[in-house]
Every structure is written in C-alpha cells, then in structure tokens.
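Only a single protein chain was left out; the remaining protein chains are all shown in position.
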Amino acid sequence: MSATIVQPRGSVEIRIGANRIFKSYGSVQANRNVSISVGPRQIHAVVGENGAGKSTLMRALQGLETVDGGEVIVDDLPVRFSGPQQAISEGIGMVHQEFMLAPELTLLENLVLGDEPTRPSFGFLQTVDWDVALGEARQIGERAGISIDWHRSTSTAPVHIQQYVEIFRLLRRGSDVLILDEPTAVLAPQQVEQLFGLLRQLRENGASIIFISHKLQEVEALADHVTIMRKGETVASASVDEMNTSQMTRYIMGENAKAAQQTRGEPGRPKDTGAPLAKITGLNAHTANAQQPLYNISMDVSCGEIVGIAGVAGNGQEELIECLVGLRKAQSGSISINNAELYNAENASFRAHGQGYVSPDRAHEGLAKSATIEANVMAGSQREPAFLRGPMLDRTAFRKEARARLDRLDVQYGTLNDPVSSLSGGNQQKLVFARETARHPKLLVVSQPTRGVDLNGIATIHSYLLSHRETGGSVVLASEELDELMFLCDRILVMSMGRFVGEVSRAEFSPQKIGELMLADPLPQKAANG
Amino acid sequence: MVDGGSENVVAIDARPPRWTLAAENAMRFSLPVLLAFLAGAVLLLAIGENPVAIYQLMLSEGFGSERRIAATLSASTPLLFTAVATAVCFRSGVFNVGVDGAFVLGGLGAAVIGYALPVALGWTIAPLAIGSAMLIAAFWLWVPGVLLAKLEVDEVVSTLMLNFVALGISGFLVNSVFLSETSGNNTTETIHEVAELSRLLPPSTLHSGFLLGLLCVLGYAFWTQRTPQGFEAALVGFNNRFARSVGISVPGTIILVMIISGLVSGAGGAAHALGQVHKFSDGFSAGYGFTGMAIALLARNSAIGILLGAILFGALASAGTTVQLFSDIPLDIVNVIEGTVMIFAVVELGRLTLWRGTGQ
Amino acid sequence: AADVKPAALIIAQGGLGDGSWNDTANAGFQAGLTATGITGKAIESKDVVAQGEEIMRRAADGGFGLVASLEWIHGEPMEKLAADYPDVNWVIMNQTRKGDNVASVVFAEHQGSFLAGALAAQVTVDTSIKGINEQAVIGVIGGVKAPGIDKFIVGYIQGAKAINPDIEVKVAYSESFGDPAKGEQLAKAMFNEGADIVYQVAGGTGIGIIEAAKAEGKFAIGVDTDQDSMAPGNVLTSMVKRVDVATESIIRDYADGKFPGGKVLQFGLDVKGVALSDMNHTKDIIPETYLARVDALKADIISGKIEVWDVSASGYPDFFK
Partner (left out) sequence: MSDMIDQVLASTLILTTPILLAAIGGLVNRQGGIVNIALEAKMLAGAFVSVVVSSATGSWFLAVVAAALFASLVGLVFSLTITRARANMIISGLGFNVLVAGLLGFLLSRIYGTSGTLRFPDVQLLPRILPESVSTIPIFGEALAALDPLTAFAWLSVGALPFLLANTRIGLRLRAAGNAAQVVRAVGLREKTIQDFGTVFAGFFSGLAGAHLALYSIGLFNEGLTAGRGFIALAAFYFARNQPVQTAMACLLFGLLDATQIRLQTAGYPPKLMGTLPYVMVIVSLCIASWSQKKKAHT
C-alpha cells in the first residue's frame, strides 16, 4: 500500500485554479468573477446551493466550457484550454455527477478507453494489448485496496465499483488533479468512508482534489480547504479548520438562511380506522434487470404516519418503491390500498386509489425536461372532470389550476410556457411535489425527495411532508439520508439484500442501530444467488 | 422509440407563441427551403441556366393563375394526409416511417370497393370505401404499434420493412385478383362514377379530398391542443418514463397514435383513389409517405407548418413538372431540391458546431 | 413547318433511362423534332400516375399543338381532355381512345414475340448448333409481372407451342427493369435448368441476361431495339419494336398537317412495326428452314390465319394464368 499512485509535479503553489472567471448562458450568469486556487496535496471542497455555479466552474477547469472572461490557472500559470484533451494532458481529470462509463463495455474496456496500451499484431496492425491493460488495472486496484472483476460488463457492476473505475481511469492516465462532482451522492456510508480513504491516500501522494458535495459533514471530515459559491460568485474561501458547518451554512444560504433545524411534533395518532391504509403482503419480485430481487416483503402503512425505508443503496429499496407505485411487476404477493387490491396494477390504478409518487430520478422520471412548466405540473390530471368540457380539455381551468399548484408550494417560475428545465433544481423538485400532492393523495410514496436540493428547498419539502402527516395523510419515504429519515419518520424499516431485516420505532432511532441493520446479513450462510 | 428531446418545447401550448418564438419557427421552416433552392440554383448556374428566371417560372407555374394554384393544391392533397399521419406519431416519439405503405394499402382497398360494390348503392359507396380504407390502413400500422408497445420491436425498422411488404402485397393483388380484365397495365377497374369525389374547381383535378385533408389538419391541431389524449401523447413524446410514472399508459398511447396514423393514411389513400386516380394502379403513391415525413419534420409537427409544407411540396411537384414544358430544366433538379430540403429540414443550422462541439 | 405549334411527349412510369419503352419512344420523338424543325419537350414527372391530367391540360393550355403520352393510365383522362381541347392533337399508346383529334398507337408485341418463340422452339432442339442441348426447353424473363409485359410472354409461349406443343417455356420476373446483376443470375439459373435460349423482356435488366448468354455460350433474345450486336453470336435475334418509328412518323405527319386524328395506328408485323431483327450475327448458324418456317408463320399472322393472343386487349389466356 505504500506505492504511489500519482506522480506529483514539482513544487508549485497553485496546481489548478481559476482567476476571475465569467460565464453566462444567455441571461443566466452562471459564474461571476469566480476565483479558486488549489495547491498540491490538497483536498478542496466546493459547496453551494443548487445552481450556484459549481459544475460550471468545474467544466471550465476541465476545458469543457469556453469562458467569457478570466482564466484557468495550471501550475501557477494562466492557460487557455481548447478542449478537454488538453486538460487531460495537463493531468486534470473529472468524475462527472452522472457516471461516464459505457454500460455495454467491460470495466476493463472502460478503464483504458481513450488511452489504450497497444502492441503490433500480424506485423502490420496495432491492437489493444489486453494483457498489459489487465496488469495495469490489477495493479492500480491493488494499490487502492479494491479488487475488481475487470471482465465484468459495466452495466451489471455495483455503483461504487463503477465510481472507482472512473477514478482509476483518471489515475491511470496520470491525472493528479481530480475533480469529483458530488461523488458521494450514490454511496452508502461505509462506501463513502472507503472512498475517503482512497482520496486521503492520493492526497498523501501529492494529488490535488476538488470535491463537490452538499453534505457539510463530509466536507469537514475530508477537506483541507473549502470554497463557497452563491449565485455564481465565490463568497468565501477558507481552511476547513477556520470554518465550522454553521458558518458554511450561513455563507451558502446568504441572508435567507432559515432555521435549518425545524421542530417536529410527536407522531400524530394514526387515524384509527381499524384496517391500515396500505397493506403489502408476501411480495416477491425478481425481474432480470432488477439490481436486487425482493423476497417476501410485507408491511402496513396507517393513516397519519411516515414510514421510512432505509438501506444501503442497491438493496432493493428502489425495486420496492417501483412495485409500490405500479412501475414494476412482481411475481407474487399482494398490495392493497384502502382495501383495493392493486397487485401488479398499472400506475394509473394506484393513483386512482389516492396515491402520489415522487420519483428519485427527477431528471428522467419526475419531469419531462423539455416540456413546459404547465405540462409538467398538470401531467396526469388531463382526464379529471374539472379540466374537461365534454371530450375537450378546458384550457382556462387547466392553466388556472397550474398556477394554483405552483403557488401552493411557492415554486419560483417565469411563465407557464417556459421549459421546466429553466427552473433551478430545488424549484423543479417543489414542482414535482406540487403535482403529486395536488389531488390530496392519501398515500404519498416518496423516494430521495431532497437529492440535489438546496437547503431552502429541503426545508420546504420537509415541512410539507410533516404537514401532510398532520392532516392524516401517510407517507412511505425512501431516502439515503439517514438524518432525513430520522427527522421525518415515525418508524423505519430497514432493507438488506431484498428483505426487511428490521423495524426501528422512533423512540429507538439511532444511526448505530439503523446502520447495523443495514449491514445485516439476512441469510444464515452465504446463499448461492448468482 | 425515442424521446422527442429538446426540439419542441411549446408543443403543448395552444396560445400564440411570443413573437420571438414565431420568428424562430418561421426561420426554422424557411431556412431549409431557402438553402435547398440555393443548392438548386448552383446546379442551374452550372448548366448555364439563369436561376432567377427559372425560379420565377416555377413560381408562376406553381401559383401563377387560378388553374395553377388548383394544380398545386391538387398535388398537395395526398401530402396533407401523410404529413399529419407522420406528425401524429413523431410527436409522441414514435418514429413511424410506414405511412407510405399504409397509404398504398388504403388506396387499394378504397379503389376495390369503389368499383366492386353495386353501383346502385350510389353515394354511399364513397364513405364506405373511405371507411374501409381507414380500417385497413389502421390495422396495418396497428401491427408495428403493438410490436413496439408490447415487444419493444424498433418501429423504424419494422415500419420501413412493412413499406416494402405493402408494396409487394398491393403489387401482387393488383396483378392477380384485382387486375382489370381490360387493362394493359397493372390497374384495377375504374371506380363507379358515383363513388368519385367531386371536383372543386373544374377543370382542375383538385377534388374534395383536399377538403378532407384540411379537415385532417384541423382535427390534428384540435387533437394536439385540446384533448387529453393529445396532451398525453405529447408527454409520451417528451419522456416516456415520465409519462408512465404520472399514470399515462405508454403502450396504449403508442398503439393509439399508430392507429390514428393509420386512419389518416388510409383516408389519404382513399381520397387519392376516389378523387384523383379513380382506380388503383402501379405507381399509386409517388413516395407521398416520405415527402409527408419531410413536411412533418419541416413543420416540427405544427398544424400550420404542415399546411404550408404540403403546399410547398405540392407546388414543387406540380411546377417542377410543368416547368419542363417551358424550359430545359430536367426533373432531376426537383429531386435535388427535394432531397436537400429533407436533409436541411432536420439539420439544426442554428447549432451547427463544426469541428469541436462543446456539447451539453 | 416553323409555324407549327410545339409538341409534348409525356414519359411513362420508369422514366427516361429505362433502356426500353420510354427511351426508344423519346429517341423517335427527338428525331422527328429534328427532322421537322418544330420544337418540343419530353416531360418527366415523379408522380406521373396522379398528375397526368394536370400535365396534359397544362400543355394544352400552354400552347402545345400535339400532346402524346407514353403512360398507359393517361388514356382515360386524355379522352376527356381531347373533347375539351379540340384544337390540340392527342396521341395515346397501346390502347384505343375515342376522339377525332386522338391518334391511338397500338403495337403488336405479341405478334413479334410469337415469331421469336417459334424460332427459339426450333433452335432449342438442334444440337448441331453450338451451345444448344437436345431438351425442348426455352425461357423468358420479364421485368415485372404486368399485362404490358405478359403480352410479350404469352405471344412468345404461343409461338413456341405452335412449333412444339410439348415445349417447356420457363417464365420468371426480375421485379426490376434496371437490375442487370440480377438479370444475369436469373438467366444463368435458367440456362442451368436446361433452357438454352432466354428471351428478355426486362429493359435494363436484360443487359445482364445477354451478358449471361455470352458468358455461358448460350443464347438470349433481345427486345425493343436490335440488340444482336451487344453480344454478337449469342443474341439469337431481337424482337424489334419500332416505337421510335411510330413517334417519329406521327411528329412528321403532324408537322405536315396530316395528323392521323381519330385513327388507330397498328404497328404490327405487316408494317414492320414489330419484327425480328436481321440476325446479322446468327443467320449463318440458323438453318434456312427454320427461318422459312418463321416467315410462313409471319405470313399467316398477317393474313389472319393465325391469331395471336393479346393480353392487353383480351386479358390472360387459360394457358397462362
């Protein structure tokens, strides 16, 4: 473990930086006079609300974006990148928020893509030398302490493995500047620790790491230095020792800082109707493209409670939620809402029986990105009698309702005809809530409601969920944020390997207890399931 | 099945777009056309013709008199149907390129009914023929619709292939069972006179099928802007995962738009058979389905764009032919212009990034 | 003839370049124009079926004095137009249309094909000719299956059967008029099945059929124009159809003010509208008696003693469905 993975480049003050960068997209000033400097052997966190301009800055550093003004600095000197190739050759590599791996290639193919070792074949042909590639891959994995089945198809590899492959790809190409855009968003706590271990090791070896996160604890735990952005500007930059999380929060939020912590009432007495509102019994699902099949899932949800679903990512939570909203077919079992049997019914039937659904994948499922705000907030209501005149849509009523919905959740928008992609992330998520709660659903199924949402947005969403519960509504809430679950839920069900491995009531909530359950092995011995 | 992507943001909204948007749409429509004519002009110059004079001639052949306008509208009639039939699907992200085959089979069905039913049925023959043609064509496109919706069989390939199959089947039928005894060619009998669609501006061949085509365009506009199904179809086109997660049946929508597309294609084939050709014969469709596709793209699925596009291509077809009477311009010029319009219609000129795309 | 109004020729489906019908007619048309000095245009359309009526009307409106169409389907609308424009002269092919100002031109392809069949049927069993086997098997390849093509094929079969009622005539269609590669393979297959003479009725595809005959040392029979020299010695004969003569002579008559309005111009064997070629490259290897037999049959057809089935007039005969 002592071998170096990166080669430090001489001794410079600023390994990578930016000086007075300006960048606008049309009327949006994404970066205004932004400066940052990152030295060798430094982990530099960049934090800020959604839309603060972090990713834009990173893209500029990577040569993916031509800036309107200012300059990128490499090794103390200003440079002008003509494209990402140039940045890569300067040792600057980026792991994007969305994974940049070709799913149909093997992990090894993805690792070497763009810089393949070659050897002559048949005397005239240069072909990729897979032996050399595999040797390099094994070595690099070994140094980082991860063993990877390199011949595995990427689409079937676990998420954290994919992320490592991306980082290794950069290291293999000699990058000693790593830009990681929200790398922890998809990782389980243990995996985050493992990643941090690797990053610290890289820092020891001289790397410069830029790390974007919305989680300030992570910043405190990992980073040496933090730069805070707000509304396209850098508003503060300091050593992490000099700044605690509440100071960071103040910079991030600016004047609007709400009391981030809210008070939460005791669980309202579940509205006592005898039968539970939703009842799932003996659900089994194992379609081939599911990451994790479901085994014998049973649960009840009463009126007026928030039930949390916890688990390390990829242990079946996603599949369970999809079964619960009619977006995935199961093989056996029963799902009923209000005594109506809805097993394997379509999403529309679930909705008809009073269900709303907030998808974890806002970009691809929660919203139609290029459609108008009106279409997004009204989708699904087009057949409600209130908006119909005979067989026709009543456009006036439709638009009136759209405005009312947006106003109810205080969504900031331009006009109804703007594309929904013109909204900031938080406002997009509020729009999803505005749509899903408009019909006063009895049961809200909510997954990752605050992923990538800024603090103000989180506060609005949390208080909405709580008020929903106060008025007798129920919520099934899946989240990877343990804090969020513990703050909102009346009880938490923990999943591991597609099974429920335990239930924790509010009184017993503690990260330790839930964390233990999350890592529990529900099988007596390692069963053969692959 | 592809998501509609970022191209048409305002498809849902019926309100007149802001003027910038209107200007942009006008640009998007006219720029490809202008460029195509420019390409034609280069060729004309190359052969020593004066493009200005030729285009002037084409303009007057297309729109120079009431008769020429009527001829243009007559040539645009089948295109109204095929463009609407295409747009209905494209708008929902269903890349149906099989309108031509459906048009042909519908036309054959209508022609056969038009001559085979007893003449005593009188005026009822025409609606019967149109209705049957619509059913035949709807069934024809229902097949790839179901294959896409239920089995995820790529609709581009299936509909492209079905065009060849439709041509084969109709070619076989018109040469065997439905072959006219007295014909020196592969044609059916001529339909009964009572079954013919009336002519609007005699002596021009412009017939009431044109009105039916306009009705289709209007119906399409209405359907897209004013009905829940039209709204749902647009959402499916934007993002089918999203549509599914808000309770819209994606397979149902796919099948629905394919059926509508078939109904419109069939009506088009019937109108062409009953109003224009008065029989079915080899060469019944001069690639109307493909021209309709170019029009739908040029129009970015808007109803008004479809109307303008159909008239434009109708004019190109009618003027491009008769212009040969008064000049030495070969028909190939028209092909070049048409091919170029097709290509430029889908090229995003505004975002042309030559050697290095920054990409988003 | 400078004061004569211009003439228009509307090209049929398949367009110019089909190597057959449209091209030959246009050649005659152009020759006629050159000879008479009148102006004229050949018009192609991508949508010749549906737009025929508009095109013809435009020509009539546009000051053309003669409008001829090569497209079969234009016959019906032309009859109406001829009534609307009595001062314009109209020409239609392969069908008879009413009107004092309409000339109908009819070719007896079936008659010419009959003679080709009769010749082939005699040759195919004469093993003294190089490349000929003893089997009584010959072939014919059509471009597409359509009455206009089957008119040739039926005549050919009838002619062959007139010589030898038991002869086998293999029939195939290439489904294209411009696919020589396929024509070649089809012909090879026919040769392989025992046919030694293949009649091509497939326009551009036929080039491949003649190539195949050359390559295999067998025989092809050409069509439309004299194709004997395309593969000297391997084209037994060609069924020459003088569409060019027809169009040229009509233009000449029109220029001279003698337009044959209201008449049906029969281009049959009698007027050499159709005929077998001179067989410059093969007449030495074909026994005299065979040619004499063909001549006798020709005389019988002209005299009406033999009637050859015309698919385009009478539909399909029982022996060919």
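Letters A, B and C mark the chains as written, and numbering starts fresh at 1 in each.
Criterion: a residue touches a chain if its C-beta (ideal position, glycine included) is under 8 Å from a C-beta of that chain, and two chains touch if they have at least 3 such contacts.
Keep in mind the model is a prediction, meaning the values are calculated, not measured.
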>> In the complete complex, the chain left out here touches which of the visible ones?
In response: A, B, C
>> Just to verify: which one of B:V104, B:L117, B:L179 or B:A294 makes contact with the chain not shown?
In response: B:A294
> Which listed residue, B:S30, B:S65 or B:S176, touches the chain dropped from view?
Replying inline: B:S176
> Among A:R32, A:R169 or A:R362, which one is in touch with the chain left out?
Replying inline: A:R169
> Which residue among A:V79, A:L113 or A:A520 touches the omitted chain?
Replying inline: A:L113
> In the whole complex, what residues of chain A lie against the chain that is missing from view?
Replying inline: 83-85, 87-88, 94, 96, 100-105, 109-110, 112-116, 118, 121, 125-128, 130, 169, 287-289
> In the whole complex, what residues of chain B lie against the chain that is missing from view?
Replying inline: 43, 47, 95, 97, 147, 151-154, 156-158, 160-162, 164-165, 167-169, 171-172, 175-176, 290, 293-294, 297, 330-336, 338-343, 345-349, 351-354, 356-357, 359
> Of the residues in chain C, which ones touch the absent chain?
Replying inline: 15-19, 23, 145, 170-173, 175-182, 184-186, 188-190, 192-193, 204, 207-208, 211, 215
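Operating definition for what follows: only the chains that are shown with their structure count from here on.
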> Taking each chain's centre as the mean position of its Cα atoms, how many Å separate chain B from chain C?
Replying inline: 36
> Hey, how far is the Cα centre of chain A from the one of chain C, in Å?
Replying inline: 74
>> Considering only the defined contacts, which chain A positions touch chain B in the complex?
In response: 64-66, 82-83, 325, 327, 346-348, 350-351, 357, 359, 364-372, 374-375, 379-380, 382-383, 388, 391-393, 395, 416-417, 419, 435
>> Going by the contact rule set out above, which residues of chain B touch chain C in the complex?
In response: 61, 67-68, 71, 74-75, 78, 171, 175, 179, 181-187, 190, 203-205, 272, 276-279, 281-284, 286-287, 317-318, 320-322, 324-326, 330-331, 334-335
>> With touch defined as at the start, can you tell me which chain B residues reach chain A in the complex?
In response: 4-15, 17, 225-228, 231-232, 234-235, 238-239, 241-249, 356, 358-359
